[in-house]
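Before I ask anything, here is the structure I am working with.
A protein chain is absent from this complex, but the other protein chains hold their places.
Which chain is which? They are A and B, in the order written, and residues in each are numbered from 1.
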Amino acid sequence: MLVNVERRAQGSRTMAYMSPVLAMVLTLFTGALLFWIQEQNPLQGLYTFFILPVADLYGLSELGVKAAPILLCAAGLAVCFRANVWNIGAEGQLLMGALFGSWVALQFLESTSGWAMPLVLLSGALGGMCWAAIPAILKNHFNTNEILTTIMLNYVALNLLLFGVHGPLKDPDGFNFPESALFSEATTLPVLIEGYRLHLGALLALLAVVAVWVVLSRTFIGFQIRVLGMDSSAAHYAGFREKKLVLLVLLFCGAMAGLAGVSEVTGPIGQLVPTVSPGYGYSAIIVAFLGRLHPVGIVLASLLMALVYMGSEMGQIQMGLPLALGGLFQGVLLFYLLACDFLIMYRIRWQGFASNVATNEA
Amino acid sequence: MTRLSPARLLNGAATLLLSAAVSTAAFAADPLKIGFVYVGPVGDAGWTFEHDAGRKEMEEALAGKVETSYVESVSEGADSQRVIRQLAQQGHDLIFTTSFGYMNPTLKVARAFPKTSFMHATGYKRSKNVGTYSARFYEGRYLTGVIAGQMTKTNTIGYVAAFPIPEVVQGINAFTLGLHSVNPQAKVKVIWINSWYDPAKEREAAEALIAQGADIINQHTDSPAPVQAAQEKGVYAFGYDSDMTAFGPDAHLTGSVVHWGGFYTQTARAVMDGSWKADDTWGGMAVDMVKMAPYNKAIPQTVIDQVEAIKAKIIDGSFHPFQGPIKDQQGELKVADGTTMSDGEILSFNWYVEGVQGELPK
Partner (left out) sequence: MDIDLITNILFAMVRTGTPLLLVAMGELICEKSGVLNLGQEGMMLMGAMAGFAVAFVSGDLWFGVLAGILTGMLMSLLFGFLALNLNANQVASGLALTIFGAGLSAYLGGDFVGKPLTGMEAWVIPGLSSIPLIGKALFAQDPLVYLSFVMFGVVFFFVYHSRPGLILKAVGEAPESAVAVGLSVIRVRYLAVLFGGAMAGLGGAYLSLAYTPLWSDNMTAGRGWIALALVVFASWRVGRLLLGAYLFGAASIMHLVMQGLGVSVSSNLLATLPYLATIVVLVLLSSNQARIKLFAPMSLGKPFHKTQ
């Protein structure tokens, strides 16, 4: 073998930052290769995929619209993952937020009250929190693995939402079609720029990220969360109340995901529909990892993720490329990232052709 | 396994040239740019497949005069509005949005692009530049009922249905009326699967119906899975939307198939010569929008002759599937002898006719 792999004494900070960049570069190369295989001009392909969608103000606004729910979920997930709580349930928490929020919004169809909107947002966040409280309680009191319960609850949430939209929340004047009535002006999220779809939810998402940053790096609670994540027995000896922390991070994530859900239905959609989320809760998991569980990182990662979604639509409109390319890019990106992360803990040394050093399997 | 069709290559090359030659510059004889938004993959063998076949037929009929692009698998949530808008923004003059869930997004985009013509399939809301269109599938459904009534031995017909919306209820009723016109003893069992496209679930539903004695399966879902199930179990089936003979050569009796190509060509012509109006088109067999799939050789010639005779009457307007007397499940006379239901009544069906078993989910 020509290379030697050594374990670093300490994780490399440089590589921790460089690894996502490296992963992105590799993904771009893979993308170019895929375009080439499709017999498309690779540069034209990359341009259509990654630049054309955001070439104007409208595109940028749409990028914000698409990134906002992902960012909200990822902010919540980052806190969970920091605490070593493997919440896979942001999708379900988002759907419950949408369901709760819609139900409240539908009570305000005739209203013009200024209180309606905050109430709707609050109930959305509450819906997500309730849903996230279930795995937290089960984990704390019955020691139940949160990965599995949150996955199961995603499916339950989806079916509850479908039940709502096909049943009690269906528009009575909608000819039995599975949609709620359009929400009133009072319960529709205001847009940030007139004529564009970018809405208050995007601002809330940024606020959430700032909050995460402050809490994690500047408060004692944040310190406890980080210690819990790194070494649960240390947290235990330090006298931190582990159960309280688990509940706290899950409730926070539930609130964020719920807010994402209610922002979608009261923002760009404007009514409750069966397809509120094309998997934002799952994309947010990629985003959280891609962004290193760091607030700035998740902002960049969620924008990138949103761009890939929009790029695959643009690729199909402009070049007739299959829509599946988008999903493929996301998977490839995450793979490269996980592989590149290896370099944080390990160093690869080029040995030249002469030496004959056995490689280390691990 | 790459997708290298000459059409794709040409398309790509054309886009490349176009964007190279400054995309904003207007050409003297610009072809009419037409965009399509699809809810499923172009090859679903059902709904989207037929719309795409219509697009291709129009492209051929108006070769050189039109240029089309499409986006497939567009979620009916927040994404659809962006995709529709992107198509409008990119200078498409006519945009077909081919699923019910695109109704409100289409209207919203249309407001911002008053010069663009929009056509929304199966919806009920129109505006200055949004027209709607749909096909009178029930005409074909009635005929399949006439065939089923004479092919069944168990007098039990299974019906795999998607959602309890008027369009589907209308089909069940038309089928049952046709069935009862020749065989008043026969019953229709309906199973709702709450999905337009879920092969496994469609198959499970078909199998459950067969297990309960159905010897003919009809479907109002998009995949050929029910036809496959029928083929395997040795019973008959009617396809829907596209000709599904290939999926069950012995089982597939015929089916109510749609043909959008003519309508798309006509609409594009109307937009080109300025005569297009945002109204509603509900076409049936008379305008060739609904057709019968090829008849299975198992159907006796006498039955085919009878069906063809009724078809001719439907086309010349001397017969209407929803003409009285029509009784509901309780045996109460809903449509008196000598009267025919209005389009409005047919479009808002929320009750079953006599002969359908079970309760209509509300």
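Here is the rule we use: contacts are C-beta pairs under 8 Å (C-beta built on N, C-alpha and C of every residue); 3 or more make two chains touch, one makes a residue touch a chain.
The model shown is predicted, which means the values in this text are computed figures rather than measured ones.
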| item | value |
| --- | --- |
| Touch criterion as defined above, residue of A:Ser12, A:Ser111, A:Thr144 or A:Ser232 at the omitted chain | A:Thr144 |
| Touch criterion as defined above, residue of B:Ala61, B:Val182 or B:Ala208 at the omitted chain | B:Ala208 |
| Selected residue (touches chain absent from view) among A:Ile193, A:Ala234, A:Val296 or A:Ala324 | A:Ala324 |
| Contacts of subunit A with the absent chain, listed as residue ranges | 7, 86, 88, 138, 141-145, 147-149, 151-153, 155-156, 159-160, 162-163, 166-167, 282, 285-286, 289, 322-332, 334-335, 338-339, 341-342, 345, 360-362 |
| Hidden partner interface residues of subunit B, rising order | 1, 3, 41-45, 49, 73, 158, 189-194, 197-205, 207-212, 223-225, 228, 232, 246-247, 357-359, 361 |
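Here is the rule we go by: only the chains that are shown with their structure count from here on.
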| item | value |
| --- | --- |
| Distance from the mean Cα position of subunit B to that of subunit A, given in whole angstrom | 36 |
| Touching residues on subunit A, where the partner in the complex is subunit B | 37-41, 44, 58, 62, 65-66, 162, 166, 175-179, 182, 195, 197, 264, 267-271, 273-278, 309-310, 313-314, 316-320, 322-323 |
| In the complex, subunit B residues that touch subunit A | 2-4, 8-9, 11-12, 15-16, 19, 35, 69-79, 81-83, 85-87, 89-90, 100-101, 104, 112, 124, 163-166, 169, 194, 347-348, 350 |
